[in-house]
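One protein chain omitted, others in place.
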Amino acid sequence: MTRTLRFREALREAMVEEMDRDDRVFLMGEEVGHYQGAYKVSEGLLDRFGAKRVIDTPIAETGFAGVGIGAAMVGLRPIVEFMTWNFSAVAFDQILNNAAKLRQMSGGQLECPIVFRGPNASARQVGSQHSHAMEHFYAHVPGLKVIAPAFPADAKGLLKAAVRDDNPVLVMESETLYGVKGEVPDGEHLVAIGSARVARPGTDVTLAAYSRMTYVALEAAEALAKEGISAEVIDLRSLRPLDEATLLVSVTRTHRLVVVHEGWPYGGVGAEIADRVQRMAFDALDAPILRVGTLDVPMPYSAALEQACIPQPDRVADTVRRMLARGSGR
Amino acid sequence: MTRTLRFREALREAMVEEMDRDDRVFLMGEEVGHYQGAYKVSEGLLDRFGAKRVIDTPIAETGFAGVGIGAAMVGLRPIVEFMTWNFSAVAFDQILNNAAKLRQMSGGQLECPIVFRGPNASARQVGSQHSHAMEHFYAHVPGLKVIAPAFPADAKGLLKAAVRDDNPVLVMESETLYGVKGEVPDGEHLVAIGSARVARPGTDVTLAAYSRMTYVALEAAEALAKEGISAEVIDLRSLRPLDEATLLVSVTRTHRLVVVHEGWPYGGVGAEIADRVQRMAFDALDAPILRVGTLDVPMPYSAALEQACIPQPDRVADTVRRMLARGSGR
Amino acid sequence: MPDDSVASPSSPEPTKPTPVAATPHPELDHLAHLYRKMALIRRVEEESARAYAEGKVGGFLHLYIGQEAVGVGAIAALRPDDYVITTYRDHGIALAKGMSARSLLAELFGKVTGCSKGLGGSMHMFDKEHHMLGGYGIVGGHIPLAAGVAFASKYRDDGRVTVCFFGEGAVGIGGFHEGVGLAALWKLPIVFVCENNEYAMGTPLSRSMSLEDVSLKALGYGMDRDRFFADDVLEVERRVAEAVKRAREQSTPTLVEVRTYRFRGHSMSDPAKYRTQAELEEHKRRDPLARARTALAGFGEARLAEIDGEVEAEVADALRFAADSEEPTLEVLERTTYKGDFAY
Partner (left out) sequence: MPDDSVASPSSPEPTKPTPVAATPHPELDHLAHLYRKMALIRRVEEESARAYAEGKVGGFLHLYIGQEAVGVGAIAALRPDDYVITTYRDHGIALAKGMSARSLLAELFGKVTGCSKGLGGSMHMFDKEHHMLGGYGIVGGHIPLAAGVAFASKYRDDGRVTVCFFGEGAVGIGGFHEGVGLAALWKLPIVFVCENNEYAMGTPLSRSMSLEDVSLKALGYGMDRDRFFADDVLEVERRVAEAVKRAREQSTPTLVEVRTYRFRGHSMSDPAKYRTQAELEEHKRRDPLARARTALAGFGEARLAEIDGEVEAEVADALRFAADSEEPTLEVLERTTYKGDFAY
């Protein structure tokens, strides 16, 4: 049996279930309590769990990210919400130098079972300082895990798995997905971190995406289908670890790969996927791997320009057409 | 005519010449003045230019990086030294959200002519918190330029060009290179940002490297030459912008590319190069592009383990041999 | 809305007012001048809210309604060439520093005629000509920049003062500590104006700070401090002027806590459930704009109506201008990202 839930409700259920199950789990962040969450993800949690376990913080990301890490290293299991991932930039050192390093610096004595979560990448016209796709910075760092679900069921299952993970897990959500509905299995629902999912089977080209871009890839696949082009869409779900097997199996069949992601082109998750696949499936590729990402500029406020910067189904479909016409990107 | 200078002396000359030329240029950072620089790069500058233009700061990277950016946006041309780039992690937001965004957020009204410089990547046994290759985070960001010279002449010429650039330029130096000697042209010596250099010509494989890894690549090429394998070594010098032309010309001749860099494998500069070259020279490649980077773990203190983590000439040479034996990395 | 009725007569007439003889009252003239600025801000904000509701403005919109006396009073204490920098709640500050309503509303409408070519939006109002160095979106992130601007003035000895505005919610973050700390250490010509409007989104100061007196933070830096309410714009000007004088003449920084209140939610999406209607009404009774208008009784109703009319005309014109302007095109992006060649 399943129920239809919004993305934010699925995340909330995951937190409620894990907090019910384990009283070492608590939620901390700006406006998560009395305000019921800047994006209402934590609505009702303060009433349900009280101020001891649902903690409103001042605007001090370095401070409360560090508090979470410190609490985790002595055995609590914090969920730290960044109002948006953009603001994690002021806490970057805490995540890079403490969360990711504690276990190894201590020779394995200490653990850091913490979850950092919040909306990531573009919202709508919030400008250059509020539109970062931060996963490209964090997926680079050993010691961290990074997940980016697209559907409510995965949001719930992956967040629950993240809370139970003994390593720091960063959950990349999307303000533009919080209202999206989807079927969520009843009862205990866990999704293993590190497994991608074929969201739409196809034979001519593989589209790899995650978070909101999975919907963009699916739309492009729909459009291409009308032209008789069969695109397989892989929803990565997890960025670090990356599910190489699922990618390789698909590319070995389709011989073509287009990676769709928000965020700038230089480096990052998209480049990593291109690098791995050309390395591991070199002979299987009939065309160079292409990427559809955010244009290489700070995000503009103008609605028209913002939409032009963010990957759209058309841009994805055009890229596939170019590729099938043996476009090598030159 | 040239003179033999150490890397740190070449950097110092660049700063002295630019500060003599333009009194809007000043140097700011921890221990740059009275202490003569943590690594003696700024030795003598306080005596020469006085405390007004050679400014010792407290330990407050967010503060003094921001002060530099603020001063730059009203017309000064700061050189901000990070004692090491690791410490820029606490100033990450200033670089990402202010330095890189100012021009665009203001619709082009403001400029940010600032240089951030300091030693980057591994030193010797300084452990996981002090061994980051930070270029992989910064090269991702539009609005920034990132350079990483390997030789004293380039260190001088590129730093001078960076000081004259009207955009934020990040200079990645290396503690392990400061004592290295090299020939530096007399008189005004500028090197354009964005141009790579063929450090050693070759025909069988291209090795792309930068900063200290250029020496590692050259050593590997030397070893391979003894086996009759001719490796061309490209010293990238500049990471953003990246000199695609020089890379493509080389790979089109050698049909093989190995990227050598410090820093973790996931994403970053190495993945970006692999992505671009497979896209732009797909048909020219006889083998998948391979990368030799730092192992995917926090840097250990143990001398033996640290050396095992950092790319060594042997590892580079082995990778080339594997590739020539048509190793596809599988 | 009742709180604005004074400043915004339901009918925008007279658009063409009959000239009225001037009184020999310099103080009143000055107050009238400040009143006009506050009224302009109030009306621009009301129209921004309306335009937002109509979908003409996107993203976040943080209104300055209720806080007008802070920006107008503080900036009245400055020279035109002094610098100002603030947060995303920047419309009032930008207008007070001299930005035109046209350029501000065009920016909100995402038009290329906007101050930032439509690339910045509500949170990023920049006006280099008027030394308005922008609105910034990362809480506390602009405070070190402000110290840097003041550093440059000291370096060049140009006699300018920098005023840095921020909310009381910024006082707990590292950027505040480091920016203020360096300004105190290096004796920079700057005034830090904390606009304490009692809330950071839905968080009252009592839940974000161990002390409720923000100005006490100055003790930890051995810095001068001041603390007062912003009911009277002239009082704000007087008090800030003292700090500006210290900055200009002795090159020492001051932390000024100005107690104010925002009549609207944090942003358009905030219903402000965290405060009572009674609390809001009480503050609206202290509306600095209404207070200024009352204080201007002796100035003459006719001339006040004239000012209100001018403001209405200016806002109407700016709205037309914004609506009729062109949107920016893609080619603007690369050259606003880098000066010179693009770097990729």
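Note that the chains take the letters A, B and C in the order they are written out, and that residue 1 is the start of every chain.
Keep in mind that, in the parts below, a residue touches a chain if its C-beta (ideal position, glycine included) is under 8 Å from a C-beta of that chain, and two chains touch if they have at least 3 such contacts.
Model, not experiment: these values are computed from the prediction.
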Of the chains that are displayed, which are in contact with the missing one across the whole complex? A, B, C
Using the touch definition from the top, which of B:Gly202, B:Pro298 or B:Pro313 touches the missing chain? B:Pro298
From the list A:Leu27, A:Ala60, A:Ala271 or A:Val320, which touches the chain that is not on show? A:Ala60
Given C:Lys37, C:Lys117, C:His177 or C:Arg248, the one touching the chain that is not displayed: C:His177
To test your reading of the contact rule: which positions on subunit B touch the chain that is missing from view? 30-31, 34-35, 38, 56, 58-63, 86-87, 89-90, 123-130, 265-266, 295-298, 300-305, 308-309
By the contact criterion defined above, which parts of subunit A meet the unshown chain? Give residue numbers in ascending order. 26, 52, 57-58, 60, 62-76, 90, 93-94, 97-98, 102-111, 142-145, 165-167, 193-194, 240-242
Need a quick check: the contact residues on subunit C for the chain that isn't drawn. 172-178, 181-182, 184-185, 208-211, 216-223
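Operating definition for what follows: only the chains that are shown with their structure count from here on.
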Pick the chain whose C-alpha centre of mass, unweighted, sits closest to the average of all protein C-alpha coordinates shown. A
Far-end chain from subunit A, centres as C-alpha averages: C
When centres are defined as mean Cα positions, the distance from subunit B to subunit C in whole Å is 42
Whole-Å separation of chain centres (CA-atom averages), subunit A against subunit B: 30
In subunit C, residues with contacts to at least two other chains: 116, 118-120, 124, 136-138, 141, 174-175, 332-333, 336-337, 344
Among all residues of subunit B, those touching at least two other chains are 62, 90, 93, 97, 104-105, 142-143, 240
